[in-house]
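Structure first, commentary second.
One protein chain omitted, others in place.
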Amino acid sequence: MAATITAPAPNYLNATKGWKSWLLTLDHKRIAILYMVAIAVFFLVGGVMAMLIRLELLNPGRDLVGANTYNKLFTLHGAIMIFLFIIPGIPAILGNFLLPILLGARDVAFPRLNLASWYIFMLGGLFALYSIITGSIDTGWTFYTPYSTQTDTSVVSMTLGAFILGFSSILTGLNFIVTIHKLRLPGITWYRLPLFVWSIYATAIIQVLATPVLGITLLLLVVERLAGIGIFDPAMGGDPVLYQHFFWFYSHPAVYIMILPGMGIISELITTHSHKKIFGYKAVAYSSLGIALVSFLVWGHHMFVSGQSELAAMLFSFLTFFVGIPSGIKVFNWVTTMYRGSIVLNTPMLYALSFLFLFSIGGFTGIFLGALAVDVHLHDTYFIVAHFHYVMMGGTVMAFLGGIHHWWPKMFGKLYNEFWAKIACGLIFVGFNVTFGSQFILGSQGMPRRYYTYVDQYQPLHAFSTFGSWILGAGFLIMAVYLIHSLVKGKRAGSNPWYSLTMEWETSSPPPTENFIELPSLTHGPYDYDKVLPINVEPDGKPAKLKEAVS
Amino acid sequence: MDTTGTLFFPPGGSTYAGDVDSLFYFIYYASAIMFALVIGATIFFIIRYRRRQQTGKTYGKDHNFALEVTWTVIPTILILIVFVWGFRSYMRMNVVPRDAMEVKVTGQKWFWSFAYGSGASSVNELVVPVGQPVKLLMSSRDVIHSFFIPNFRMKMDVLPNRYTITWFEATRTGEFDLFCTEYCGQGHSEMIGRVKVLGEREFSEWLDAGSGPGQGESLVDYGRRLYTSRACNTCHSIDGSANVGPTFKGIFGRQEAMVAGGFITVDENYIRESILQPQAKVVAGYQPVMPTYQGILKDRDIDALIAFMKSLSNE
Partner (left out) sequence: MSQAKEFADETGQEQAGAHAAPHHHPANLAHHFSDMAQQKDSAKMGMWIFLLTEVLLFGGLFCAYAVYRAWNPEIFHNGHAFLDVTLGTINTIVLITSSLTVALAIRFLQVNKIKLAVINLAATIAFAGTFMVIKYFEYMHKIHEGQLPGKFYTFEGMEGTNPHVFFSVYFLMTGLHGIHVLVGIGIITWVLIRTIKGHFSSEYYTPVELTGLYWHLVDLIWIFLFPLFYLVG
């Protein structure tokens, strides 16, 4: 230890104090932490609901709750996880925290708008909470008409909540697009951007283009319920299937709002922890944009059995397959990136590998659902449930967890317990596969989704799945404990514990209020790992051999 | 025709089930091979290129045209095969053969009813002949439902404002599950019916017999049969427990408080009215969700149900 102990330089966490300095902060990093706290609470609530759902399905008949309560549980689980956890999750937490730093900027383009987005997000959350208190909602997170216009549960407040959350999402996306375009440090060209930035950019485009349509759809639903305008009501000359078109026009691209940022994280994790230049930078970057564009043209694949015309079904099926190609290319690129790398199996990398495994399964099972004849059988069964959990949880959530573990030292300046982190990761991986792997078989055997009870032949697989949910729950419990422990008693992290070359690691951990005391050197690109040895890192966190290597 | 089922599928029972299964397994094995390659390569790289103490610089080449073209073209070809195959099979499932026998399917909260050309009808039990195409003309009385027979690999949404049409041809006799797969509220998970595939002769006998009481069957027994076959049991118990609707146990002669206020003694006329106009007088504590049975139950069916309820009160 050095003899002279200097007071640690002020960072964004301790620069100012008091709850006001947090609730009125304009610092993108603090806003990210505000989101993190809120989203963690929502994830906990949604997760507990998932555990209750699985518990109820342990046996046929009523185990724990009746049909009405069960219907509310799965609706809330879906709505909370989608609107309050997975859509905002990566962009609002990691995007907010990292984006300006990765561009060498001091903040996002519109800091006040950024804070406003958080408040709008919380307002949306309050509406959801109000809905839960006043009778909850039992329509499923898709709010399909005419059921949603007829049920006497609290639909209006929940839909308004989702509408408001949409605004938060739009404003965040808008902020990010402008930030990426206008606030890059001179010298950071588009092709020198880390792939996480590209993926956030593609995500922001979808947020901005798709969310307004969801907004107007939900608004129509609200007006339909309040005034009975009959837009979606067959009794009054309306059409419930039109609602589905409107809804999926947003909600299918929304799936890519959820997965694209996760893909961006994986690009960062695999390059850093394999100490390897990304394979096919442009292919990975442009496939994000490709996915974003094609995602707008495939919404009808949610409606293959809704009675839409064969022509529409054919077109949507065809286009759906072409979302698969860029996703596949990304996976191949990531795997090839590891070739002749220098791979460390630490926790973030384990999550990245879990992502590769689970997301591949999620992607391949998507092919089954894109194939028209097979989809007819699998539509609205547990196969779908398993498929989207593999993509959303096996994909996005694994990437999110990997990202949290990767950037935790940067965000808080503390290291977590690596041993317990690996145990938790293992439990989550195994628990996830037990829970949802079994549901593929359940689904193709014919088990419909959204059933609180079922015919006896499905019982063994349901019990197996419920058992998996306990393993999964144990994994998350351990994670909560060691993460909180690290905040209190964790070892101090250096500025660059992973020897990463992206720019956020050039500033201290945690970063100072305006991100950089000394501006980043810009002597190397984010993935120039072939120019520096993985273990030679100076105490200040800068890779030692870099300057001479780059000249 | 397989009758045992596989890991992924229940035994098939329709003409196009085999085709769907084949496509499923084609995708399954193609995916499995590619998945094995991806994961195999990953595991190999992890072991072979793990970080050691003394390690050189990592490989700097970041593209390989031949490789990238290969992994773009091969999956594209595979998915085009899947697309064409899937679409052709889908058309086969959607184009109804000319000689198909038509059955009118009505979905409502929370049971299925079927009307046959001959005037026969049934509830929650679709009876069809083996080896003959059956066209289903479907509509809903309330919200969206979806008609799913796993063994036939057949599914179609049932909408309130238009007819949807699908068909199947059963290849063997037997009984199969029939599920509702579009979430439709409280009774969604119990909106389960059966599909009974009969031989041609048995089917025409069934049609002729209509749905009246069987030979020598008492009115009470017939009512008991209707209680399950007309799906009263979805919402009304006979063991005294409250469900979506009041229990039938001891219902006849009971004083019930009404939602609109006041009391009513349950008698023949009240039961009849509640079956035909369920919303007219609703028992307090229950939602007005029961659909009308107008046109589904004939007079003697209602008589039988009343007799059955009386028998439950006399016990």
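Order of writing sets the labels: A and B. Residues in every chain begin at 1.
Quick note on the criterion: contacts are C-beta pairs under 8 Å (C-beta built on N, C-alpha and C of every residue); 3 or more make two chains touch, one makes a residue touch a chain.
Computed from a predicted model, the values in this text were never measured in an experiment.
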Partners of the unshown chain among those that are drawn: A
Which of A:F246, A:F279 or A:Y382 contacts the chain that the document leaves out: A:F246
Selected from A:L13, A:A50 or A:A109 as touching the chain missing from the view: A:A109
Of A:L44, A:L58, A:L129 or A:L183, the residue in touch with the unshown chain: A:L183
Sole residue of A:I137, A:I170, A:M349 or A:M398 that reaches the chain not shown, by the stated touch rule: A:I170
Hidden partner chain, residues of chain A it touches: 100, 105-111, 113, 170, 174-175, 177-179, 181-183, 185-187, 208-209, 211-213, 215-217, 220, 223-224, 227-231, 236-239, 242, 246, 514, 516-519, 522
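Keep this in mind: only the chains that are shown with their structure count from here on.
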Mean-CA-position distance for chain B and chain A (Å): 34
Of chain A, residues touching chain B in the complex: 67-68, 71, 138-140, 144, 146-147, 150-152, 234-235, 238-241, 274-281, 283, 304-307, 310, 313-314, 317-318, 321, 324-325, 328-329, 331-332, 335-336, 338-345, 353, 356-357, 360-361, 364-365, 367-368, 370-377, 379-381, 440-441, 444-446, 448-455, 527, 529-535
Residues of chain B that touch chain A when the two form their complex: 5, 7-10, 16, 19-20, 23-24, 27-28, 31, 34-35, 38-39, 41-42, 45-46, 49-53, 55-60, 62-64, 67-68, 71-72, 75-76, 79-80, 82-83, 85-94, 142-144, 146, 148, 150-151, 153-157, 159-162, 164, 177, 179-190, 192, 287
